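Only one protein chain is missing; all other protein chains are in place.
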Amino acid sequence: MHIGFIGLGKMGFNLVSNLVRHGHTVVGYDINEALVDAVKAEGAQGATTLQDLYNALPEKRVLWLMIPAGALIDKVIDDLLAFMQPGDVVIDGGNSHYKDSLRRHAFLKEKGIGFLDCGTSGGISGALNGACTMVGGDPDVIEPLHEVFRQISVEEGYLYTGPAGSGHFCKMVHNGIEYGMMQAIAEGFEVLEKSQFPYDFEAVANMWGHGSVIRSWLMDLTRDAFSKDPKLDGIKGKMFSSGEGKWTLEAALDLGVPTPVIALSLLTRYRSLQDDTFTGKVVAALRNEFGGHAVEKK
Amino acid sequence: MHIGFIGLGKMGFNLVSNLVRHGHTVVGYDINEALVDAVKAEGAQGATTLQDLYNALPEKRVLWLMIPAGALIDKVIDDLLAFMQPGDVVIDGGNSHYKDSLRRHAFLKEKGIGFLDCGTSGGISGALNGACTMVGGDPDVIEPLHEVFRQISVEEGYLYTGPAGSGHFCKMVHNGIEYGMMQAIAEGFEVLEKSQFPYDFEAVANMWGHGSVIRSWLMDLTRDAFSKDPKLDGIKGKMFSSGEGKWTLEAALDLGVPTPVIALSLLTRYRSLQDDTFTGKVVAALRNEFGGHAVEKK
Amino acid sequence: MHIGFIGLGKMGFNLVSNLVRHGHTVVGYDINEALVDAVKAEGAQGATTLQDLYNALPEKRVLWLMIPAGALIDKVIDDLLAFMQPGDVVIDGGNSHYKDSLRRHAFLKEKGIGFLDCGTSGGISGALNGACTMVGGDPDVIEPLHEVFRQISVEEGYLYTGPAGSGHFCKMVHNGIEYGMMQAIAEGFEVLEKSQFPYDFEAVANMWGHGSVIRSWLMDLTRDAFSKDPKLDGIKGKMFSSGEGKWTLEAALDLGVPTPVIALSLLTRYRSLQDDTFTGKVVAALRNEFGGHAVEKK
Partner (left out) sequence: MHIGFIGLGKMGFNLVSNLVRHGHTVVGYDINEALVDAVKAEGAQGATTLQDLYNALPEKRVLWLMIPAGALIDKVIDDLLAFMQPGDVVIDGGNSHYKDSLRRHAFLKEKGIGFLDCGTSGGISGALNGACTMVGGDPDVIEPLHEVFRQISVEEGYLYTGPAGSGHFCKMVHNGIEYGMMQAIAEGFEVLEKSQFPYDFEAVANMWGHGSVIRSWLMDLTRDAFSKDPKLDGIKGKMFSSGEGKWTLEAALDLGVPTPVIALSLLTRYRSLQDDTFTGKVVAALRNEFGGHAVEKK
């Protein structure tokens, strides 16, 4: 199949290689021309404008976006509308908010253009060697693409999740779970680290990755991280986040679902970005007010 | 009434003044002799040894301890046992663990000595001007002391809570609630502080202290703190704790009571004492492993 | 001053009485005519249509809305626009989202109409006897109204919080704190209730309300609740919420503020509305899968 691929960052680049390896004819585009050149070295065609990319594809074009969520996606869709025709299909493979995907689906459908929201998991290595893809959209639009999603995913790692929006919603929740699992693992290792026992963290993570109830890819990655820096001395504990955990919590709030672990995983990340907190100052000041407890001056 | 008072720190000193003001004959003792001198200036008698203190009291001695929880209390009781006689009463006015109080009560009861566990709230000013006291112990032991507790407390601020241990348990839970209330107030002010609006925190705290649903002594103290340092720029947000919040959570765990707010108030304090966390390092390392997300190097 | 008052529910009715008591000429309107009759008995004038209410006021009309947050407010403003003139002022005294207030302020300002967002705390009794009011808006708009807000509030219970939106934002955070304080108090009493000690909850709440660090109006109300039903046997523990706690958490998420206690207070309320949870089923099923732990069948 011919596929136009827009966005050749870490995930996009590897997905293109993956598609090429499965025999697809991919035309890759990125505003960074070096990435276009690089993708050509992987066997894809390159395009230096969206128009070029579009023109290089046969009818019923498949336009796969792998670009940061948000306004940029609306911008690209808007640019593509200058030449897109009924029967074309836009796949948003990024981490878009499912409500945006619902909106884009409805907007494009009116013009006869298909829209699929494709959540992509498995990290950078998965994008190359076999991802996990969860895709929502209209049945007739996805029908001719099932095989492609199946090919780029590990066996059984592809699921058509249902109507438009359900793919990105599913990926959002996946990431919410991911926040919780990572925080649980991390808390456990901090308990080990503060304990009286001289654990070898890499060895523990490796052992827990083999045969335990908590064996998981994240545990394997924990071992890998410790193998490079046994006590993680070289890095700071700043936990950035790219939005999906927040969206999961917001969705939970809207749906009335109590999700304490996902909530706390997110709030703990926010806390890690502050060196000191106003909350802490207020509590410290209050303890001083009523109990005369000493306050640490700055 | 004659009262032997052991421990003349911030709380103890003020309680002695309070007792003296209500006409009681107080003999004060502290290992710090300067405090003994100071308390004499308040109208109390001073003692430089426990034996002196003991000898200065008439039979059916009342020995009021206001010293740090833990081994020191056992030590003092042990020292007092050298001369205590049946009919004497020990009052532990500090923040002892209720299980210690249950143990001490049983131990002293065997010797015919009464034991009362007295939780004292209201801060330093309350100790002087009218505290809040919650006291557990045997009915016949507390009977002659009801009036004393009533006098040193604000009106309706004294309660005989029931059997031995119930006073300190009640005070422990009081402090657990205190942790939660303080954290709630502090979080609210951090939301104000991070908002787009240029709030005057002292003015807000003052207004909330008058007529609102959340009016409270802690809100008054919040106003006082902001009146001294409008944005708390001068202090660090280190939230120390002296154990009662932890005990409340441990009791809740033993009793199977879900107390998320008290738990998080405590854990947030622990977090404030760390500049960086191992938990954060693990999560940051994991994000780097699977997603290539940048890690901040130290 | 002449004031048109729209919405005569529990809060509105009492605020009208409060205003009348302070010598203002109030015209009250509600879709429920019985409430209009009732408010006339309190010394206010009544209106049976918005137009009547509007016509009964002198120029530079003050239109005070005390109606449920959301679309109804836009509807009433829209209806009022049929006759409102530049120089008029709309006061939204309800629990509107501050972003709605920012929008309404800008919308009305374009038409020369003032808008004040007034957060009102203190409950039903406060509305009658002295509320706590926090009001945002343009300085020139609020200038002639300072005295009115001061009169209906308890002494020092009124604050002009700053620009438009800041009043409702402040009230929102107030409610977030309120959620946390209530949950902290409630958790504490559940620990008492599950403990080995036979506490008299009304007596404990009353004592804690006098002289303790956690003395507060909410503690007074806790005592009042127990005075009516000593163990709350007659009611269910369903904790409904009307939105402001959720908004506070959402604002905190947007601002990157870690607010674990407010978050958990809200999620605990959500949990209380479920008899059983899907989360619980999944965990129970998992424990059965790996450990053969028994599952309770329905």
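A, B and C are the chain letters, set down in written order, and residue numbers restart from 1 in every chain.
Here is the rule we use: a residue touches a chain if its C-beta (ideal position, glycine included) is under 8 Å from a C-beta of that chain, and two chains touch if they have at least 3 such contacts.
On a predicted model such as this, the values are computed, not experimentally measured, just so you know.
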Touch with the missing chain holds, among A:96, A:161 or A:277, for A:161
Answer key for A:19, A:91 or A:257 versus the chain not shown reads A:257
Listed in rising order, the chain A residues that touch the chain left out are 121-123, 126, 130-132, 134, 136, 153-159, 161-163, 165-166, 169-170, 173-174, 176-181, 183-185, 187-188, 190-192, 194-199, 203-204, 206-219, 248, 251-252, 255-262, 264-265, 267-268
Per the touch rule stated above, chain C touches the missing chain via residues 10, 123-125, 182-183, 185-187, 189-190, 193-194, 217-218, 221-222, 224-225, 229, 232-240, 242, 260, 264, 268-269, 271-272, 275-293, 295-298
Chain B positions in touch with the non-displayed chain are 213, 246, 249-250, 253, 256-260, 263-264, 266-268, 270-271, 273-274, 277, 279, 290
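Keep in mind that, in the parts below, only the chains that are shown with their structure count from here on.
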For chain A and chain C, the contact-path distance works out to 1
Argmin over chains of |mean CA - global mean CA| returns C
Dist(centroid_CA(chain A), centroid_CA(chain B)) in Å evaluates to 48
Taking each chain's mean CA coordinate, chain B and chain C are separated, in whole Å, by 33
In chain A, the residues touching two or more other chains are 260, 264, 268, 271, 277, 279, 290
